[in-house]
Structures are given as C-alpha cells and as structure tokens.
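I am attaching a structure below and will ask some questions about it afterwards.
Only one protein chain is missing; all other protein chains are in place.
Residue numbering begins at 1 within each chain, and the chains themselves are lettered A, B and C in the order written.
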Amino acid sequence: MREISYARAGMEALVEEMRRDPTTIHLATDAPPSLVEEFGEARIRATPITENAFSGIAIGAAGSGLRPIVNWSMVTFCFVAMDQIVNQASKIHYMFGGQQTFPIVFRSSVGGGTSLAAQHSQSPYSMFMNLAGLKLILPATPYDMKGLLKSAIRDNNPVLSFESTRLMGFKGEVPDDDYTIPLGVADVKRTGSDITVVALAWLVHEALAAAEEMAKEGVSVEVVDPRTLFPMDNETIRASVQKTGRLVIADEAGPTAGAAAEIAALVTEDAATFAALKAPPKRVCALQVPIPYSPGLENHVFPDRNRIIAGIREVMAAG
Amino acid sequence: MREISYARAGMEALVEEMRRDPTTIHLATDAPPSLVEEFGEARIRATPITENAFSGIAIGAAGSGLRPIVNWSMVTFCFVAMDQIVNQASKIHYMFGGQQTFPIVFRSSVGGGTSLAAQHSQSPYSMFMNLAGLKLILPATPYDMKGLLKSAIRDNNPVLSFESTRLMGFKGEVPDDDYTIPLGVADVKRTGSDITVVALAWLVHEALAAAEEMAKEGVSVEVVDPRTLFPMDNETIRASVQKTGRLVIADEAGPTAGAAAEIAALVTEDAATFAALKAPPKRVCALQVPIPYSPGLENHVFPDRNRIIAGIREVMAAG
Amino acid sequence: MTASPELQREMLRQMQTIRRFEERASDDYHNGAIYGVVHCYIGEEAVAVGVCSALNKDDQIISNHRGHGHCIAKGADLNRMMAELYGRQDGYCKGKGGSMHIADFSIGMLGANGIVGGGLSIVTGAGLAAQLEGKGRVAVCFFGDGASNAGSFHESLNIAARWKLPMLYVCEHNSWAANTSSRMTHARDDVASRAAGYGIPGVVVDGNDVLAVYEAATDAVARARAGEGPTLIECKTYRWRAHTERPGAADPRPLEEIAAWMAKDPIQHLVDDLKQQQGQYSDAEFQALDDAVMSAVAAAVAFAEASPFPAPEAALDDVFAD
Partner (left out) sequence: MTASPELQREMLRQMQTIRRFEERASDDYHNGAIYGVVHCYIGEEAVAVGVCSALNKDDQIISNHRGHGHCIAKGADLNRMMAELYGRQDGYCKGKGGSMHIADFSIGMLGANGIVGGGLSIVTGAGLAAQLEGKGRVAVCFFGDGASNAGSFHESLNIAARWKLPMLYVCEHNSWAANTSSRMTHARDDVASRAAGYGIPGVVVDGNDVLAVYEAATDAVARARAGEGPTLIECKTYRWRAHTERPGAADPRPLEEIAAWMAKDPIQHLVDDLKQQQGQYSDAEFQALDDAVMSAVAAAVAFAEASPFPAPEAALDDVFAD
C-alpha cells in the first residue's frame, strides 16, 4: 500500500469530502492555493484573523444548510473563539431542542516539541471533554487521520479534530479508496498480555517503541489508542486492562484533570476492571507547567518512550 | 459568632482588601454603587461588555503595579475572555522567566439550579485545572469564601475564584476580625470512618446532609472539601481515603475529565491509597449533557443528596 | 418605500402582540409558571416589527437575550413560544431552552442568545450561506448598544463588509446595558458612526417610529439583495421595564428618563399615524385589535398549560444529532 504523511492524509480527507459534497466550505486565515484553485474563492474563504468571528460564521452557516470546515491552525488560536465553541457550538443543538443540526469540523494542531514556547505548544483537548455536545478526535497515524477526519466531516455535529504537530511529517499506509473510521472506536495498536498502555497521538508511537523495548525484557505490552476522546471507547480500554491487570496512560498534555485522569477514572470506577487491577494505574504525562522554549527545558517537560518505559517498570514492580 | 451570607462574605473580603491596599482596582461590566461610593470611579471601573478586553487590561495593569480584581459575573462570560486567561494570564509569569508578577483575581459564579439553561448554568472549573499557571478556588461556605478570597487577592498570581450560584444566599458563621485561609489546603467538613465523600461547593452541603442520613443507618461518612482546586491538597484527600478505604466524589459538573476524574486519579495512582481501597471509587456528578431549562429536566441532570446516598450505598455494598 | 395601509395595520397587530405577550409572560414569571429569567422588549416593539416587515419568510434573523419581540415579528407561533417559557414538551425547544433560547429555524429565526454579542458572527454565517445560495435571501442581526462594544461586532461587520454579505446589522440603542449607561461605555454614543470604518452605510433612525424603521430596513434590504453588502442601522429606543423581570433587582435609570420615553410609545405613535393618515382609524378599531391579541395570548397560555412537562429522562436526548 502507498505511504503518505499524516498532514497529507488530512489534506486528502478534506479534498475528497469537499469534492463529494458541494455544501462544504473552508474557513481559515489562510486560503491554501491548491484548494482555491480546485474549489474557488467562494468556498475557500481567507478570513481576517478573527477566529471568534469565523467560528461563529461556521455555526450560522451550518445552521443554514452548509457544512463548514474550519481550520484554526494551532489550537492556541481557538481560545480567541472559545465563546463560540463553549457557549454556542457545544450547546446549540441541545438548547434549541434538536430542531436543527450543526455539522462543523474545527481542525487544529496540538502538542509541542518544536521550541515554540508556552503559547504555541498546547495540548488542551481535555478542556473540551468536560463540555457536553462536542465530539473530539485525536488521530495518531495517517490512516486514522484520513478515516477519522472523513467521519468528522460527514458527522452532523460539531467535531473538533486535534492533530499532532509532531506527527505532521510521519508517514504510514493509507489505502487509495474511500474509507471511514467510526468515531468512538479505539484501536489496539499492539496486543500484549502483561500491561496496557493507553497512549494518545504522538505518544502512541513512543508507546510502541517502549513496548518493543520491554518485549526484550519479556514484558508483553498492549498499546491502546482511543483515537476519539469523546465519545471515549470505555469498553475497549476496560477490556484491555481486565486482561492485563495493569495500566499506564501516556499523554503529551499535563496530567491534572486531563484525558489521562479521565482514563484512570473510567478504568478504576468500573467494578470488573477495578477488581482486575494488580497495581495502581500510572499517568505518564507532561509536567504540569507551561511549555518552555529552550530545547533542554522542553525535553524535560514532555514524556517520551523512556518515561513510558520507566512507568511500565514501576507498575510491573508494584504488583 | 455572627452569620452572614456567602455573597456578603465575598463582598466583605473584597471591600476589606480594597481598603487595605490602594493598588487594588475593580473591573466589571457593572460598577456596584456601594463600591463606587467608597472607592471612587477611578478604582471601580464600569467596563463595556468586553470580558476579553477587561481581562487583558487586568493583566497589563497587574504587570504595571496594580492588583486588579475582575468580576466576570457568570463564568459563562469568561469564555469570551479565554485567550487572555489561557494564552496570557496562565503563562505570562513563566514565559517571561519570572521577571514580573501578575496579581489578579478573576471572580465568577458557577453552577445551575435556577432554570437558566445551558449557557448560564456552567461549572467548567476543570477546564482550568489542566492548564498550568492558575490557582483556582471554589469555596463552599461563607467562612471559606471570605478567607480564601482574601488569600486570593493577596496572592501574587492569577487566581480564579469560582463561586457557587446556589450558595449565594447561604448563611454561616464568619468572624469579625481579619483572617485568611491558605490556598491549597482542604477542609475535612465532617469526620467519619467508613467512607470518604470528596464534595465540591454546593455539594459539600448535600454531602453533609447525606452523611447525616447515612449515620442513621450506622454508616460513618467523612466529608472532605478541597476548597482549592489548584493546587489540590492531595495529602488530605489521600489520608482520608487511606483511613476509610472508600471514596465517592460529588461534583455539580459533568464527570468526563472533570475535577472528579482528577480526584479519582490522584487517589488511585497513589500506591498506599490504592492499597487501602476496598471498592472502586465512584463519581456522583451531573449527567454529561448541557443543562436544560425546564425544572424537571434540570433536576434530573444534577446530583444531589439522594444521588450521593445512592453512591455511598453502592460503594459500601461493593466492598 | 412606505408601508401600505394593510401592512401598517399588520405592524400594529404585531407590536400589540409583543406587548401583550410580554405583559403576560411577566405576570406568569412572577407567579412562578415561568422560570429562570425573562427580559422584556416592551417599548422597543417598533424595531423588530419595522425591520421584519421588510423581510421575506426565508430571510433570516438572529436575536439576543431580549428575544420575544424578534420571534413574534418574524412570525413565530405564540403557542409554542409560551409553551417554551412554561418549560413544556411542546415548546419550541421542548423545554430545554426557555426565554433566552427560543428559535424557529423553519421561519428563519436563528435563535435568541444568552451571550451579549454572541449572535453577531453566527448570523453573519447565515449571510454567507445566503450569498453562496444566490437566491437573494438576506440575514439580519438584532443586537444592543451594549453588544456594539464587543469584539464580535467589529470582526463581523468588517467581514460582512469585505465579503459584501447580504446583511442588516440592527443596533437597538436603548442607552443601557443592564445597569450600566451607554454614556459610561461608548467613546462615541452613535454606534452608526462606526460604519464608515468599514465603508458601509451607517443609518440612525427613530426606533420608536415603526414606519421610519421600516423605510430604513427596506432600503438596506434592497441594497443587500442587490449584492451591495451590509448596512448598519441604529435605532434609538428605550426599554420600559428593568433589565430583567427578577423581583427586587436594582434599576438605576432616572424616572424622568423612563417617563420621557414612555411618552414616545411606539404603539401610540403608529395609532396616531394611522388616525392622521387615514382619518377613519378609530379607538374602537384599536380596541378590537387588542381584544384579538388578548385572545391569542390567552390561547397561547392555554396551549402551554395543556402541554405536559417533558419526561425527566428527556434531558438525555438531543445532545448529539444522528
């Protein structure tokens, strides 16, 4: 099968869906020339730097029959638009009694590792998990990116697509034909029997590397990638932990009330899974600080395969 | 001791601290006449409806030697200002290498129960817990309100004060003299030996009522109120659970990646506490939906003493 | 364009309906049948009615927290509105929204909104959809003087002007935002003065003169349908009641100011106009109109009372669409 990059897979999903459905439009501060050429300036809008306005415009356009795809570029910039996400997009279908659908995708890049400092190295997806009314995807491979983003564009609800900065150039197999991946279905990226690592985005790959390493020591690691943060595939995660009895959660975001906290909680509050646990679940996350600029500082903050390995060893030793 | 309301206690803290320190100023869309009368229009600013701008103004004023107190009124309105909170206030001390302090308090009311529907019934404090760089308080009594808010105003960092809508008229004992409550210290609101209920804000009172009820059945419930959400007093919570071996977490917000998830995770990831757990920890939270208007719907969404009791029974039965 | 006699009578009916509907809503709020919060539009009826009279059914509007007038002027069903206020199953939002969130997408009413300034960009998206559709639809934003200071005003007007969207931005300048006077918050009191910065017309109208509002709106709608872009219309008006109906809430507005504006009642204004223009309009005719309006409001209350409360578990529905 052909290999394409994560970024390219996202672009393919976008272009194919825009071809498929003439009601799709694209809103971003940048109008990519290739899109303008194919779809025209009417559908590919270069907006002023007004994330708040163009996110709201997407909501109104969606409520008037279009299917907008918004690209915030970095997730950083969505905070200017937060009123439209929190107070409008997440609630509008519900508070109007379901009378109208609002099919919108909000894309953004997340994560650090490129010395862009605190403002431009954020992974705030858990902020949207506590809100009700948004679906959230966080793909870790080109294959997942394309399949999930297509599902997101076809979904009749606001979907936030968080896309890992570190993975933009990462290549993987992607079929030529049209396919989708349903939202809310986790993927077991590697099977194992001794310990489960639930990993997100870039850390899926670090977890796979850690698993490879641990295999040499005779520890069999299962790597589960939720892929969708809301709805979360509780069943797959719990089933894995029931099998292995041990859990490490790896996330590029900080731990506090993060996706990792949710995964720990959904595992421990389930009676059968709780009963199967041989050791306390462990979060391997970024340190709870803003992200610093200098590479040595930044590397110190982020988790990686070595910290995952240390986490696995700690949990294996604990029981 | 005299009894005053929760709202009054907040006002006393504000007025006393503004008397104490002439560099304090107050920014809100509403200039309360009593404040204008005492402190003048220069320090009590009625702003246009521009939460984004006046939150940013607070940051710049703080960086220029003032100590602003911002009142967003409902937490709903802070989403317009999110860029200033997430991208600026939480990171500015850190990203500038600690060269300047930014003492600011952002006050807002949280919670539901008054038929104000989805936009005006939010409890989104966990969104700020995953961010690094903000302190967060959530008082449950008039005494805690006054003591915590005073500490917040004296603190040299941005502090968000979340104040429970349901408790505004709630009365309790508050001493006449000046006192403060340190940030980051939980309060055991009732001691017990069979089960710990960690409860937030309004649900502290519901938990106390539930404890009273359970006492009749011979179940001894300990009620712990974290009071500060960041920094969280992990030690007090873990010590309580180590003693009781059982945990229910009661929060007016939804469970997913919420404060309740964090509390579940911080308890289960600690080896000693994990070892002491006799049953899975349980979250008793709002249903994961936007808040509806009609009272019957709204009541169905929120947790209360009955659901806490049901949660306690479930955990007691489990082990 | 001036309104035909029939249209003028229809405008009068709508304005009187808004007033009577809200008088009843206020009463029912105070006696506990309506929950949460109610913001009354009484005194400002000429704005919604004058503007919506210039629109077609498939044109779209968006409202703010003070939404009943906009709903009624756009043709919303009184029964379903009242049922929503009563929190009932047959309300526009199945009891999930209440006063601040009534919407009826089938008549182009994109919703009331609890966030000041929140609707400005949303309705601009409706304007974008109208432009792409190319059938001459227009989209209208109603917002207050308070909202005009929010960033979303600037962002939305600049975009609409640059993209030449078919839109009207209608500022209801009632000089107060909750308890804060616009004198405290506006560098220049005339919001219309900001239009020049976007290269679009900025028009100031007597917002208590429904015919003047109608004419300004008609011109702006023609401009929008012709592809010439948006217009900012500032209607000077006043609310008669406190910011919300909450009992005991402070209202710092000077009594003389309130009285002066009540003397400029938009309904009386149109009655006087009708009497003058068409000598035959009589008090009896107005009385008959009011009787009909009162029956319609009473019927709406009966409808609301007859509608069941939603089942508690319905709280779990409508979070996501299929």
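The working rule: contacts are C-beta pairs under 8 Å (C-beta built on N, C-alpha and C of every residue); 3 or more make two chains touch, one makes a residue touch a chain.
Worth saying up front: this structure is predicted, and the values here are computed from it rather than measured.
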(message) In the complete complex, the chain left out here touches which of the visible ones?
(response) A, B, C
(request) Would you indicate which residue among C:Gln14, C:Asn79, C:Asn113 or C:Ser152 is in contact with the undisplayed chain? (result) C:Ser152
(message) Touch as defined at the start, partner being the missing chain; which of A:Pro124, A:Pro158, A:Gly192 or A:Pro292 qualifies?
(response) A:Pro292
(message) On chain B, where is the contact patch with the chain that was removed from view?
(response) 25, 42-43, 45, 47-48, 50, 52-66, 68, 83-84, 87-88, 92-102, 132-133, 135, 156-157
(request) Would you write out the residues of chain A that touch the absent chain, in ascending order? (result) 29-31, 33, 46-50, 52-53, 76-77, 80, 114-120, 287-290, 292-301
(request) Kindly note down the residues of chain C that lie in touch with the hidden chain. (result) 149-155, 157-159, 161-162, 184-188, 193-200
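Going forward, only the chains that are shown with their structure count from here on.
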(message) Let me spell it out: compute each chain's centre from its C-alpha atoms, then which one is farthest from chain C's centre?
(response) A
(request) Please report how many Å separate the Cα centroid of chain B from that of chain C, as a whole number. (result) 37
(request) Determine the centre-to-centre distance between chain A and chain C, using the mean Cα coordinates as centres, and give it in whole Å. (result) 41
(request) Could you grab the centroid distance between chain A and chain B? Build each centroid from C-alpha atoms only and quote it in angstrom. (result) 29
(request) Name the residues of chain A that each touch 2 or more other chains. (result) 52, 83, 87, 94-95, 132-133
(message) Where in chain C do residues touch at least two different other chains?
(response) 93, 95-97, 101, 113-115, 151, 319
